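Missing here: one protein chain of the complex. Every other protein chain is in place.
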Amino acid sequence: MLEFLSRLEILLNPTVLGQVIVNGISLSAIYILVALGFTLLFGIMRVVNFAHGEFAMLGAFAFYHLTKDLNWPWMIALPAGVIGVAAASLVLEWLVFRWFYQRMFESMIGLLGLNMMLIYGGVLLWDTHERNIPAASQEVLMVGDIIIPIDRLIVVVIALAALSAFYLFIRHTRAGLAMRAAAQDVETAETQGVDTRYIYKVAFFVAILLAALAGSLWGQIYAVSPHLGERPLMMAFIVVILGGMGSIPGAALGGALLGFTESIVGTAFGAAASAFLSFGVVIVLLVFRPWGILGTPEN
Amino acid sequence: MTQATRITWGVLAAVVLVVWPWLTDDRFLHHVGVLIMLTAIGASSLHLIIRTGHVSLCHAAFMAFGAYGSVLTVMSLGLPFPIGLLVGTGAAALLAATIGPIVLRLTGKYFVLITFLFGEVVRMAIVENVALTGGSNGIFNVPPPHPIFLDTRAYYYLALAFAVFAVGLCARILGSEFGRAMNAIRDGERLAECSGVPVIRFKVIVFIIACALAGMQGSLMAHYNKVLSPENFSGIISLNLVVMNVIGGMSSLWGALIGAVFMVMLPELLRGYVNIQHIIFGAILFATMAFMPGGIIEAARRVKALLSAKPDASAPPLARAGAAE
Partner (left out) sequence: MTTPLLKIEQLSKRFGGLQAVADLSYEVAEREILGIIGPNGAGKTTAVNLVSGVIEPSSGRVFLDGRDVTGQKPHVLVESGLVRTFQATTVFAGSTVRENLRRGAFRLLYPGFLATLFDTPKAREARARTVAHVDEVMHWLGLERFADHVASSLPYGIQKVLGMGIGLAARPRIILLDEPVAGLSAEETDHVRDTIRLVRERGIAVVVIDHNMRFITDLCDRVLVMAQGRELAQGAPRDVLANTAVIEAYLGKRYAKAQR
């Protein structure tokens, strides 16, 4: 008990607290980015994308090569890499994903296969050793006693900007409207003149864009390797189960919950404890409310 | 197939299985034989779960319970192997009995997600629990069940005996009235329940038996390999068992067995190309699910129907595990 309290006390240290908050926000933002795409694919195409984490991995590698090998400036390399990955992934959409639209069960197993292909394809290409993307900035910002590393701040700002852009897109564009209609009921949307084939492509592109961006930002914080995608995938699962599968606000809420849990519990009690806690919460939630906090029950 | 040809084939298969180690002096082929026998236990037990409409992605977690339970009983408590095997199998069954009633209430996609996460939890727990499990280094110098079984040929017969027991049990269950109820559950859960089938109870029974068999395989595998580490029980191992069932075809136990043989042989042929092997497995999973969800069994059936050129109205539908969403 005493040990428990003394560990919690660490959090009161301003330096630690600052880190916890910045960590919490940046982790949340990254998780939301990954989970949004995942939930979008599920909501619209009924596809459970077990390969989602690998698009984050591809995004991170694209970013790594553009900055490190081609020496592109950070500000250009990031969007170029992300858009490049999303555009190239349209080939995968045509080769792989389109076969699984509206076939939930087959999509899970089939895309687990794609997941394996991408991971081990990555291992062949890049081997397993870990690489680091150079930090955008070594500076720190002092707010009172709280120390905030600038590169973390950049991650947060970019992620929040992307999330806002996504929100505007889904709320205020024709394609966004069509996507929301398709997510509710594909058949009705089709009879209302929504071109589902086109909408699927757009949704796929957006989902991969978000995942690749999340991966690039993740690569800023952690190391880049072909196995980078495994954790984001796991986190996307947890986030969408927490929030409710197919629910966009649910993904945002779940991502924030998970990001802060990991940051707080991880700092005080270690990464393993925070992982066990989030798994535990998800398992308990699945028992009592499998449709998640903001989802709606089936039937 | 007539009764006579069926018996002929059965006897032939039995003879091949029994004399296999004596057809060759190549120890490597004996080793492949052991692996096929042990893998068949895992694949056929997972097949049982799949037949109730649930695809479990944490079967390796139960193998881990069996393996660590057995190895710790033998090495830390100094008890003989048979007791270790029983403890390991029992531990896996107990775990299944604990989580089964909870997770088996979930519909297909949630079940897949939760078992995926659960497999990860177990693997993490093994890595973290260094004092008991040796963490990620694992445990070395695991003794064989008996000094006799240091010989691969001898171990082959041990594995064969357990494989015959496990596969036989699965086949017997599927062929019984219990199996009929399982099919009813897979084809229409609510309709089955309203025909008097206690759906959840039956699913839990299947889950416990299947996971106990997985534990048994884990124990036999650990005492054969003489080392065990968390990587032997990662998600990819569970996934491989799913692959076996998928490529074979999820509608029949034969599918799981064909898949097991295939999945053991292929890596051995591709030795040294581990990554390519994973990529090929991945491609197989994708292609099967996209174009031939019924697997090899279904494909064979279709080819046969095509050859006999009679439109067959009684052909069973494609495997529909988890389709009752």
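Here are a few things to note about the model shown:
Here the chain labels run A and B in written order, and each chain numbers its own residues starting at 1.
Quick note on the criterion: a residue touches a chain if its C-beta (ideal position, glycine included) is under 8 Å from a C-beta of that chain, and two chains touch if they have at least 3 such contacts.
All values derive from a computational prediction rather than experimental measurement.
Across the whole complex, the hidden chain's contacts among the shown chains comprise B.
Check B:127, B:197, B:212 or B:296 against the missing chain and you find that the one touching it is B:197. Touching the missing chain, out of B:127, B:205 or B:243, is residue B:205.
Although one chain is not drawn, the whole complex shows that of B:6, B:27 or B:172 it is B:172 that touches it. Chain B residues in contact with the hidden partner, per the touch definition given at the top, are 172-173, 176-178, 180-181, 183-184, 187-188, 190-199, 205, 313-314, 316-317, 320.
As a working rule, only the chains that are shown with their structure count from here on.
Inter-chain centre distance (chain A to chain B, centres taken as mean C-alpha positions): 33 Å. Interface residues of chain B facing chain A in the complex, by the touch rule stated above, are 55, 102-103, 105-110, 112-114, 116-118, 120-121, 124-125, 128, 236, 239, 242-243, 246, 275-276, 278-279, 281-291, 293, 321-323, 325. Across the interface of their complex, chain B is touched by residues 48, 96, 99-100, 104-121, 123-124, 234, 237-238, 241, 245, 272, 275-276, 279, 282-283, 286-287, 290, 298 of chain A.
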